[in-house]
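This report concerns only the one structure given below.
== chain A ==
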Amino acid sequence: MTESPSEVPAAPVAVGIAERYGEMVGALSTSGDFATPRIRVSPESWVDTHRTLKEHLPFFSFLSAIHWSTEVAVGDPPEEEVEERFEVFTRLSDVSKGEGVIISTDISKDDPRLPTLVGVFGGANWHEREAHEMFGIVFDGHPNLELLYLPEGFEGYPLRKTFPLLSREVKPWPGTVDVEDMPSTENVEAGEETGEVEGE
Partner candidate 1 sequence: MSDQHLLAMHHSEVQVSVELETPDVTLNLGPQHPSTHGVLRLVAKVDGEVINEVEPVIGYMHRGYEKLAEVRTYPQIVALVSRIDWVSGYASEVPLMVAVERLMEIDPPARAQHIRLVLTEMARISSHLVFLSSYPLELGAATPLMHSLRERERVLDLIEMVTGGRFHPNFNRVGGVKPAAGAGSDQKKVVQDLPEGFSQQTLAAMDDVIGVCDDMEDLVLGNEIFVERTRGVGIIPTDLALEYGVSGPNLRASGVMFDIRKTDDYLPYDRFDFDIPTGENGDCFDRYHVRLQEIRQAARIIRQAIETMPEGDLQAKVPRIIKVPKGETYVRAENPKGEMGYHVVSEGGRGPYRLKIRSASFSNLSVLPWLLKGQLVPDVIAILGSLDFVLGDVDR
Partner candidate 2 sequence: MTALFDSFWPLLVLKVLVIAAVIPGVALVFIFAELKISAHMQSRIGPYFAGGRWGWAQPLADGLKFMQKEDLVPEDADRPVFKLAPMIVLMGTLAVFVIVPFSPKLIVRDLDVGVFYALAAGSVTTIGVLMAGWSSANKYSLMGGLRAGAQLIAYELPLILAVVGVVIQAGTMSMNGIVAAQIEPVFHLGDFAIRLPFLLQGQVIGFAIFMIAALAELNRTPFDMPIAESELVMGYLTEYSGIRFTMFFLAEYAGMFSMSAIAATLFLGGYYLPGVPAGALDWLGPLILMGKVTLLVFIIIWLRWTFPRLREDQLQSLAWRWLIPLALANIAVTAVAKVVF
């Protein structure tokens, strides 16, 4: 690493980490793309996985979720069609070598439930409350599954892909007026193809 520290760490390192920890917990699959070790486990082994890995990776970084949905109200939809589901993921790491792994599991969209991690990592408390209010995921056994950020009585789950972003709905996009074709259109297209550097 000394010659070119800017280099993105080679994927095999991340794959190795993922495989090592994945083996410990009997992961469904492991991957190390983009220097990010990830292991996928079943919802049933969710708590046990964390309990096992806590010995090696004691630092609880975060817990969050992704709503996978082909139909989206905000942003661009996924490239290919995806099965509608929630992916809950946490990240654990150690505090000596800096190794860390993302643990994820898929739960169904219609009955999003998962046992709570509060018994293993106390810090999961607030993260699970956040995931609960943002995605509507129920964490069974959570001591205090109330709203964290949102005001009382808030309806809907804001981070679900089907939840519209009102600030972008109530105001028309000011860039709609087309006086003439964007003179830069050709440049932009050409730039994209040739990889022209911006503004040099």
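Note that in this section contacts are C-beta pairs under 8 Å (C-beta built on N, C-alpha and C of every residue); 3 or more make two chains touch, one makes a residue touch a chain; residues count from 1.
In picking the candidates, the idea was that all candidates are chains of the complex that A comes from, given by their letters.
Since we're looking at a predicted model, the values are computed, not measured.
**Q** Here chain A stands alone, and the other chains of its complex are listed as 1 or 2; which of them touches it?
**A** 1
**Q** Mind listing the chain A positions that touch candidate 1 in their complex?
**A** Listed in rising order, the residues of chain A that touch candidate 1 are 1-2, 4-9, 33-36, 38, 58-62, 64, 66-67, 74-79, 89, 91, 95-98, 100, 102, 121-123, 125-127, 134, 147-151, 158-159, 161, 163, 165, 168, 187-188, 191-192, 195-200.
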